[in-house]
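This is the structure I have questions about; it appears just below.
Excluded from the complex is one protein chain; the other protein chains are retained at their positions.
Let's look at chain A:
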Amino acid sequence: MAAYQKVTHMLYPDTSVTLALFANVESCKNLRKCVMEGTVEAALLKTAMIVDSFQVLVAANKAIHLYHTKSMMTKNVHSEILYCLSPSKNISESFRSFGAADGETSVFVAIVNDAEDRTLKKVTNILGREPDSLDLTSTLSDKKLIAKTYRLTDDELSTFSLLDTLVSRVAAKEIITAGKGQS
């Protein structure tokens, strides 16, 4: 396994996040089942919604920070990554639009604190393949759907890279969705 990335959190040196892309799998069904049952602890993300692994890194960075400061909105740090990625305040809607579905043939996996890569090995076994290069992430994304889900404006898209618009949106989520008027 060479293609995945394991990053130490900038504020919490004892916490890491592993990012791996599986670009071509038969289905996510078994893997999803294991995550639901709790035998695999990971966040399974819909590749269509991701333009770059950095986007996931920003969400994971935030989720881990919220975990350490006890201000998570969801039950665990992996679901929090999904929630952080999503522009919606509605948790189940976030899961629906950013979680990998059963029938999908690719999946982006994020794992917090994967000691000795044990969880990643489980995932690899279930899927029956090794992770692919993270560079393939942008080839699997659905830019139209992303622009629609995040409600990106044309002015924004013509001024910034898609990645940077998403990074700002993810980092500032609770501030921009808190309602208008108050400053």
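As a working rule, a residue touches a chain if its C-beta (ideal position, glycine included) is under 8 Å from a C-beta of that chain, and two chains touch if they have at least 3 such contacts; residues count from 1.
Operating definition for what follows: contacts and distances are computed from a predicted model.
Of the candidates "Peroxisomal membrane protein PEX18", "non-specific serine/threonine protein kinase", "pyridoxal 5'-phosphate synthase (glutamine hydrolyzing)" or "DNA polymerase", the chain left out of this view carries the UniProt protein name "non-specific serine/threonine protein kinase". Of the options A:C28, A:L57, A:L82 or A:V109, the residue whose C-beta touches the omitted chain is A:L57. Residues 7, 10-11, 54, 57-58, 61-62, 65, 69, 153, 155-156, 158-160, 164-165, 167-169, 171-172, 175-176, 178, 180-183 are the ones on chain A that touch the missing chain.
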